[in-house]
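For this depiction, one protein chain was excluded, whereas all remaining protein chains were kept in their positions.
Moving on, here comes chain A:
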Amino acid sequence: MQRFINDPDDIVDETVAGFVRAHHNMVRIHDTNPRVVLSHTTPKIGHVGIVTGGGSGHEPAFIGYAGKNMVDAVAVGELFSSPTAKSFYDAIKSVDGGAGVAVLYGNYAGDNMNVKMARKMAKKDGITIETVVANDDVCSAPASEREKRRGVAGEIFMWKIAGAKASTGAPLPDVIAAAQKAIDNCRSIGVGLGPCTLPQVGHPNFEIASGKMEVGIGHHGEPGLRVENLKPANQIAEDMVRTVLEDHTLLKGTEVAVLVSGLGATPINELYVLYNRIEQQIEARGLKVHFQLVGNYFTSLEMVGATLTVMALDDDLKSCLAVETASPAL
């Protein structure tokens, strides 16, 4: 393992400390909980607070999305491990401006439990909380069991839409409805070409044989739909587009937002190689790409691979996307 590490036990604290130094103009660490990162713009009296959280190792997610008109507070977990209920609770408390708090997170067992407990704790303080659970990863469960699907990079669109909605002073039900619509309109797929290693474990937590790829891989290396021979980028891009769009009946002429994210160790230029074909394929199906992001927006340590997220847009989502944000990642 060739990595920049001091003590693996300290890696998350050191990540957060360095992150806050690097982006001190936008974010700060919570006064008493070093596992909560806050936007300088929070709390805003009369505005809905936006909270998320998740395991570390996905940088710039989740901490990178704390900022103006984005997420107000992020609860930070160990590598690939949910934040504590206490951290979610401290995040919720910090962003409460009296108009309630929207907790927008991914569908993982630990996050579900810790948010549930944090919600109980915050209720005692009289804070109104609503949650939206992202489930955009089409390969993690069939469409008929959408409630079992994991949340992946579509969360970024969900945060951006909800953050924009909250910035207008919209009440909690409207912010929640916008977040829910955003994630309902998102479909994502991951393709893995190489595994990742948790530093405290020291060996890859799964294997992908040389010359193979795993289609539908999850953000922690969860197995995908199938393992197949590594193909040229254009064919992979076509497969990715087909998988997300076949899960999602969109009328011709529908405008979409597209996010292509690297999983950590894929060179950025290869993401553009993929994107080149992805956009052609999407437009060939009669859809129109209105907004696009290409880069390392949601990674999985040093996994080799990429994810594609497509979000169908309407006028309301388009106007939310247009709201300016200032967070370290977006």
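The rule is simple: contacts are C-beta pairs under 8 Å (C-beta built on N, C-alpha and C of every residue); 3 or more make two chains touch, one makes a residue touch a chain; residues count from 1.
Here is the rule we go by: contacts and distances are computed from a predicted model.
According to its UniProt record, the chain left out of view corresponds to "PTS-dependent dihydroxyacetone kinase, ADP-binding subunit DhaL" among "S-adenosyl methyltransferase", "ABC transporter permease", "Anaerobic dimethyl sulfoxide reductase chain B (EC)" or "PTS-dependent dihydroxyacetone kinase, ADP-binding subunit DhaL". When the full complex is taken into account, the listed residue touching the unshown chain is A:G221, out of A:G49, A:G67, A:G221 or A:P328.
Of the candidate positions A:T41, A:S87, A:Q180 or A:T325, contact with the hidden chain is made by A:S87.
When the full complex is taken into account, the listed residue touching the unshown chain is A:L79, out of A:L79, A:A122 or A:L317. The chain omitted from view is touched by exactly one of A:L198, A:L263, A:L293 or A:V310, namely A:L198. Within the complete assembly, residues 9, 55, 77-87, 108-110, 113-114, 116-117, 140, 198, 200-201, 203, 205, 218, 220-223 of chain A touch the chain that is not shown.
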